[in-house]
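Other chains of the complex are left out, but the ones given are in their true place.
A and B are the chain letters, set down in written order, and residue numbers restart from 1 in every chain.
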Amino acid sequence: MLTTNPFDDDHLHEECGIFGASGSEGAAALVALGLHALQHRGQEAAGITSFDGHDFHTHRAMGHVAGNFDRDDIIRALAGEVACGHVRYSTTGETALRNVQPLYAELQSGGFAIAHNGNISNAMRLRRELVRRGSIFQSTSDTETIIHLVATSQYRTLLDKFIDALKQIEGAYSLIVMTPEGMIACRDPLGIRPLVMGRLGDAVIFASETVALDVVGAEFERSVEPGELVIVQNGQVRSIRPFAKLAPRPCIFEWVYFSRPDSIVDDHSIYSVRKEIGAQLAIESPVEADLVIPVPDSGVPAAIGYAQQSGIPFELGIIRSHYVGRTFIQPGDKVRHLGVKLKHNANRALIQGKKVVLIDDSIVRGTTSLKIVQMMREAGAAEVHMRIASPPTRHSCFYGVDTPERAKLLAAKHDLGGMTDFIHADSLAFVSIDGLYKALGESHRADIRPKYCDACFTGDYPTTLTDHDESSAVDQFAMLAERVN
Amino acid sequence: MLTTNPFDDDHLHEECGIFGASGSEGAAALVALGLHALQHRGQEAAGITSFDGHDFHTHRAMGHVAGNFDRDDIIRALAGEVACGHVRYSTTGETALRNVQPLYAELQSGGFAIAHNGNISNAMRLRRELVRRGSIFQSTSDTETIIHLVATSQYRTLLDKFIDALKQIEGAYSLIVMTPEGMIACRDPLGIRPLVMGRLGDAVIFASETVALDVVGAEFERSVEPGELVIVQNGQVRSIRPFAKLAPRPCIFEWVYFSRPDSIVDDHSIYSVRKEIGAQLAIESPVEADLVIPVPDSGVPAAIGYAQQSGIPFELGIIRSHYVGRTFIQPGDKVRHLGVKLKHNANRALIQGKKVVLIDDSIVRGTTSLKIVQMMREAGAAEVHMRIASPPTRHSCFYGVDTPERAKLLAAKHDLGGMTDFIHADSLAFVSIDGLYKALGESHRADIRPKYCDACFTGDYPTTLTDHDESSAVDQFAMLAERVN
């Protein structure tokens, strides 16, 4: 279900990618390229804001970067040497253009643009208080809360106002902010969402992933550190750490699925970690089989690792179409499992009579896994074993990832036997949480202060969930969105 | 395998795919699904014609099947139990909607719809004669010639008129024809382009490739034979062979690149043949290296074959984006090789310091190969060896494949040393023509009556080229297209 169409896909989805460039002629063109490389982090909408030393220019659009931001006239209109942008994935009801980032406001100090990857977990509580005092919200986005906190802050300088705002918010945030004085990139004290910094000649670049640096030809410099504000002003870069220091907890799912395999996140190559997870899986859950088959495309690196570790040959047993659309009419019941067939087709000549090990990165609802197992059987597979390159996904994420409600998570409803039955596999195994940490170079997951946020697997949330304590933050914003549309 | 953006890609391109369904409720929906599975054979335009027992219905559109034929209203309007369709790839100037197939005409006998994969190599000569006698052409397509030959034939029955027309045309044609009396599928006497037949319950299905049968859930029955007409009328299937029997010459490039890896063409699995070509390549042109890296996606099966034969590990050293658009502005010269970077990015962490063997299916102009070799070097590769899973492409195709003029073919301009220099590789090798035949189960290419059309490699064209004798058929039609637009 796949990739062309994120909405009928059985994956968790990163909700955003951000990119900024400061000090480069044609900065908006760099941002467009960078966002294009980050498109997998959000396919629903994109936006770019530039500053030409005098005026801010913004263009936002529903849809992909290509098709919207590869037009000369649009890029030329985004004049200036400083620009930032955002790609967004979001659930229905919150998709209006006014929610597309970067958000922009005219403050007393001048223009203020902000692009945000993450989720503020006390946004509703803050919003109610701001409205009570006369602030008028334009969007249903949690990010707008930050702007109003800055606008109404009693501090004198813009930087102090901004830090004042950050100190009031909870949750996950990697931010790129543009003001007439310069660009600020920052990462929340736990560093939940990634953010890296690079150089392209004299220009300073910020991006959610290193792959975006590669595409524009920039050199990777370092990750922005958890709790750090990097300020670029008149070509000078300086760093501020206004928060009490905490042990970082970057999101472990970036290595499991979110980031592109050619990215390096917090010093670990995504591709290598995924191969290593596959190898761990082969060690923990071996199986006697003829072929190792990846579920394309996200299962490929782990399948290579599994094949190399086990010695079973890696083969393309499932072929994926690049031309998937939304829906096709199904004439009667003659055509079954159509969605999955349009995207994936069994390589029948290869599979006939073989014992196969399927490798996928994760299971969310299990619906796609079921269809793929059935597809293997219909193509004549003798046995179908499924191996998953992450632990069972049992908990919702409140830090900027689109998770189905818990009741829909396969692993929240069934034990391993139940899941195996549900997907009709001959066997099913997940990598262990310790196996996952091993693939990242740890000996095991520490019970106290584990090195990563793994709440979706363990339920161990690293922050308080203010809005969520009341009910669900997601629900409140969804209601809000519905009421004002 | 398939590319998001065929236009900046260095490949020969199949110009068409065809699909027909007779005797199934909602036939047009099956055709839409089938065409979707054949989308890699033509991304520029698509069309479907149905017959409801009384009236013919046609919808044609520029663009992909998804987005045009996945709409309920369009499919419902294409009523009836018989339908056929066409996907088309074509060069600029011939892309007007009136050239999109199926072509349709009202003859005295009633409606006549035709979908064609291939190219008629004496179409210009026939057209001039028909116009002289008062025929008026609607399109610049060679296919329309067939319709006018049928309309003006002196024979009495429609079938005789159709055979009369076929006997006057030369070249490559797999056809699906619909008349009020039934559906006719046929393949030229040499069987240059593929065509298969399947069953879905009582319905009879024709398709360019078996993958389209898989997607609709149909069972593969057999290939339509070279020179055979299969007639489906009132649920009955019969076969006619009106031509003198010739030794078949199916296009060998279907196994090299055109067909999807999960298709079986004339009894050979595409995936297996490609893997075997890779293995032959490893035997013929071994190299000492650390990694075997496919150029995604079309190089993957041969790379697996090369890796398994050579024992060098298969790794994803190039990551391909699924979100490629047409063009992006490039700000100054800071961003080099942008086209290829948007689509392909080096897996830097993997490649650094390694000797790599790149596997690609073919080289046409060589421009993409050059960029990919440079990308490997910039990512730190110690050595870059290129291995190509087909012989050098030196000649134009006149049988329905979009080939650049000879002067642009890298192998027509350079010897192996020149080509190696051009792409900046440490070494370059192509599989031999005999190696290619070996992968197809032959001991070698027979000088007399070789089993396949391999004219693009050998210049040995299996038919006379009537229009081409005068000048180039392609040029004449291009001029025609220009004059009437």
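Rule of thumb we're sticking to: a residue touches a chain if its C-beta (ideal position, glycine included) is under 8 Å from a C-beta of that chain, and two chains touch if they have at least 3 such contacts.
Only a predicted model underlies this, so the values are computations on that prediction, with no experimental measurement involved.
Participant: All chains are the same sequence, and 2 are placed; what is the full number of copies?
Facilitator: 4
Everything that follows uses one rule, which is that only the chains that are shown with their structure count from here on.
Participant: Would you kindly tell me how far, in whole Å, the mean C-alpha position of chain B lies from that of chain A?
Facilitator: 37
Participant: Contact residues on chain B for chain A in the complex?
Facilitator: Interface residues on the chain B side: 1-4, 24-27, 29-30, 32-33, 36-37, 39-40, 43, 64-67, 69-70, 72, 75-76, 200-201, 211, 214-217, 260-262, 264, 269, 271-272, 297, 300-301, 304, 308, 313-316, 319, 321-332, 334-336, 338, 341-342, 345-350.
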